[in-house]
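The complex is shown incomplete by one protein chain, all other protein chains being positioned as in the whole.
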Amino acid sequence: MDTRHLIIGNSVAAVAAVEAIREVDETGGIVMVSREPRHVYSRPLISYWLAGKVDDRRMDWRPRSFYDELKVRAVLGKEAVRLDAAKHVVELADGGRIGYEKLLIATGGTPIVPRIKGHDAAGVFTFTEWADAERVRDFIRQRKVGRAVVVGAGMIGVKAAEALAGIGVKVTVVELAPRVLAAALDEPAARLAAGAMTEAGVELRCGAEVEAVVARERHAAAVRLKGGEELPCELVVVAVGVAPNAQLARTTAGAVEVDRGVLVDDLMRTTAPDVYAAGDVAQGREALSGTKRAIPIWPGAFRQGRIAGLGMAGAEPERYDGALVMNSVSVFGLPTVSVGVAAQPPGDAEVLVSENAGVPSYRKVVLKGGRIIGAMLVGDIDRAGIFTGLIRSGTDVSSVKELLLTEQFGVLSLPAEYRKHVVAGAGIEV
Amino acid sequence: MKRIYAREEFCLGCRLCEIHCLVRHSKSKKLIKAFRKERGEVVPGVMVESAGHVTFAMQCRHCDTAPCLEACITGAMHRDKKTGAVICDADKCVGCWMCVMVCPAGAVRRGKDGKEGKAASKCDLCAGDKTPVCVLNCPNEAIVYEER
Partner (left out) sequence: MRRWLVQPEFKVERDLERCIQCQVCVRQCANDVHSYDEEDEQVSSDGACCVGCHRCATLCPTGAISISRSQLEFKPNANWTPESIRNVYKQAEGGGVLLSAMGTDRPWRVYWDHLLLNASQVTNPSIDPLREPMELVTYLGRKPDQIRVERGPDGKVRLATEITPQLKLQTPIMFSAMSYGSISYNASQALARAAKAAGTFANTGEGGLHPDFRQYASNMIVQVASGRFGVDPDYLNVAAAVEIKIGQGAKPGIGGHLPGEKVDAAISRTRMIPQGSDAISPAPHHDIYSIEDLRQLIYAIKETTQHRKPVSVKIAAVHNVSAIASGAVRAGADIVAIDGLRGGTGAAPTTIRDNVGIPIELALAAVDSRLREEGIRNQASIVAAGSFRSAADVAKAIALGADAVYIGTSACVAMGCHLCQRCYTGKCNWGIATQDPFLTKRLNPDVATRRLTNLLRGWSLEIKEMLGMMGVNAIESLRGNREHLRAVGLSDREMVILGVKPAGE
């Protein structure tokens, strides 16, 4: 089988690309190379796996028959280390070389590890891949871990804390920002989320900076905060963010231009011919600002992968309307959704808020020039997608502004034209 | 593919579609029992929205490029090969609500199925039945099941 399509990565962006290619090109050879020696699995599920809520089988994001059915040669457990964009060849760590007609870089992100003292002590882990979760689990079992500190209260930190608490570890979360999920939630919303966490027995230290991991016998023994306070623990999970894993692209001596991530246009093409990039590794157009940003979220990775795949197979690509920052995080059972610019609305934006402490529920809509640019929902998140659709479509909602936060808000509240489009549309793409 | 379409101009807002959907997806499948005992447990896939005389029944559009399919982190949300319907495998679903966040029709709701007692709930086109129950039971043919 000739290698028409070479895909580096085996996660969501890579899979979406493969599926898109196969929609158009049924026979062209596809090779997928992945550093991880595993079948396609879902990274966001690692916290569920650690908590025992998802077993090995359910980690599979695609059925075991996936590679066969889509006629893919999977080269697993091999790392791509060098790219020669001119010669159209990728070199693997074991010295193997694979030529390609079209290449997709879908290498995702790498966890950021601050170079603080003690970061390399045993018992300090990052938490972005299945192997991380396995290491954490094994470590907890072997060392009978009772206390853990999670550094960072972003999405991954919160989910890691939830998993750890779920298996009986006493967790303290340390966050530099004054609140949890600071990028996604504003003060009142974060308060609700924090409430759910503390209720579950998690201790929260917001506005606190980690100075060092205190190690004893090369094993983590405590986390020291600025100011000197020490939080004793046997396990530290560092979850302060991910950066695009653009190492491979950097080996091309500038042929593939890299900023924070690999720069791509609306068709996911990099600056080198026949080289595409998609997912967390890529830095493409952001929907609302129009500027290029690396946004490490799942739906974005899927969309980009799909567009890249279609382009690689020579099909008419679907419209890419830019990545929209969004996330849905269930915080210890409390659903939270944040889409667009919701946490820190620009000064000239109009902000609508409704709160129901009893439920609890918090809803916020950010408008600019009659259009919604952000939405945040905590608790009652039902029908949140309607807001996402409105943000995406840029629909003018000035006429129905009063209804946005009412209980009856629904498709019905929307301008008739848009409503008809949603009700009748088959391929509604918003 | 065949889809369910609302004919807003003829919807009475009676909500019989919701009731029959609930029963169809209940355990008991018995109208009175299901409505009394499983209401709240089973979330109907169709929901009627009304304001004054404008009412219509809304359910999953089974989009060609379905945002929920793209957003689902577990692969629970999938397209049925036979019917083309977008359906959620409650056993795989972990209730992360990514799908709820992205569905522009607001047609995915938080249900109580699945291992954790929470899974996305939505219209499944009655799992391949010839005619979905909402369409079958609408007294005014305000929802139709057809190829368009």
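Each chain gets a letter, A and B, in the order it is written, and its residues are counted from 1.
Simple rule for what comes next: a residue touches a chain if its C-beta (ideal position, glycine included) is under 8 Å from a C-beta of that chain, and two chains touch if they have at least 3 such contacts.
Everything numeric in this text was worked out from a predicted model, so none of it was measured.
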Contact list for the unshown chain, restricted to visible chains: B
Hidden partner chain, touching residue among B:H20, B:R61 or B:R110: B:H20
Positions on subunit B where the hidden chain makes contact: 7, 9-16, 19-20, 31-32, 35-36, 52-53, 137, 139-142
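As a convention for this text, only the chains that are shown with their structure count from here on.
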Between subunit B and subunit A, distance of the C-alpha-averaged centres to the nearest whole Å: 28
Contacting residues of subunit A [partner subunit B, same complex]: 16, 42, 44-45, 48, 53-54, 58, 60-62, 298-299, 302-303, 306, 318, 326-330, 335, 337, 339, 381-386, 388-390, 392-393, 408, 410-413, 420, 422-430
Touch list for subunit B against partner subunit A, complex: 3, 5-6, 8, 47, 49-51, 54-56, 58, 61-65, 67, 70-71, 73-75, 91-92, 94-110, 115-116, 148
